[in-house]
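All protein chains but one are shown in place.
The block that comes next holds chain A.
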Amino acid sequence: MAEVLVVVEATQAFGVKKVTLELLTLARRIGSPSAVVLGGPGAAAELAGKLAEYGAEKIYAAESEEIDGHLVAPKATVLANLVREVQPAAVLLASTQEGKEIAGRLAVKLDNGLLTDVVDLDADGTATQVAFAGSTIVKSKVTRGLPLVTLRPNSVTPEPAPATPGTVALEVAATEADKLAKVVERVAEQKGSRPELTEASIVVSGGRGIGNADNFKLVEEIADLLGGAVGASRAAVDSGYYPHQFQVGQTGKTVSPQLYVALGISGAIQHRAGMQTSKTIVAVNKDAEAPIFELADFGVVGDLFKVLPQAAEEIRKRK
């Protein structure tokens, strides 16, 4: 069976990202998954267990300070060499900023088409993409080169498929041009136990209706009781209630969780762009005419400051 390259993403805090497990699951439809770890020295060993559990038949490890110390260019060079060598059936990456950037460089190097924000991929390489704030579904195919696809997190249910992969070390031969953009410093900010926003299966978001930064504790409380991530509307971010990296919407993150809870969010089209494909949507808003109710599977017309404390209390009782 032909190899399918899956580019691994991982975080310090949580290890292999869920989207990588989704990619391994998806890869099995097309061929034999090979995980590609691109990182600093020792990166692959820490991730191997999880990758094996989810079906990686082989692990390629490109480990070097050059990868760690620069933006994505060296990673794309390693991958391009690997693609030329093994002629895989497809190359799959996460539709994160980093995944897209690597894919973009790879597409240019190989003169190969690429499809981003894919939510499903058939064995014949036909991809499903969602466009325009989730309102349009597009089926598309790469017509030059191999299927080079980035998958939006939370599109596929990861399924374990234990394998016993061997690790193949790859040479990292970054060019001078690859080393032009240097990482001077990495600062970890987002401590704590909440899941990453785009990967979380539950997201609880607050909008301008939350009123101030302090009140966002109410949103965090509900998120923690449900084991979810916290999000925010642009109005909440612009008003300084919550940091920008948690913004959901067209100019923020796109999320597609099992449950999205919108608190004090009116449901503007640009906000919907980031959450419209959530499986279940729940909204609390005091304005019965708020457009968010058009999408809500369960909507509460009411004052947040009455509804939320009661809901929190009830969840505690039920646990």
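What we mean here is this: contacts are C-beta pairs under 8 Å (C-beta built on N, C-alpha and C of every residue); 3 or more make two chains touch, one makes a residue touch a chain; residues count from 1.
In this section, contacts and distances are computed from a predicted model.
Asks: Given that one chain of this complex has been left out, which of "Electron transfer flavoprotein subunit beta", "FAD-dependent oxidoreductase", "Trypsin-like peptidase domain-containing protein" or "CO or xanthine dehydrogenase, Mo-binding subunit" is its protein name according to UniProt?
Replies: When "Electron transfer flavoprotein subunit beta", "FAD-dependent oxidoreductase", "Trypsin-like peptidase domain-containing protein" or "CO or xanthine dehydrogenase, Mo-binding subunit" are compared with UniProt, the left-out chain turns out to be "Electron transfer flavoprotein subunit beta".
Asks: On chain A, where is the contact patch with the chain that was removed from view?
Replies: 11-13, 71-73, 76, 96-97, 100-101, 103-105, 107-109, 111-117, 126, 130-145, 177, 180-190, 196, 202, 226, 244-245, 250-251, 258-259, 269-270, 273, 276, 280-282, 284, 288, 293-303, 306-315, 318-319
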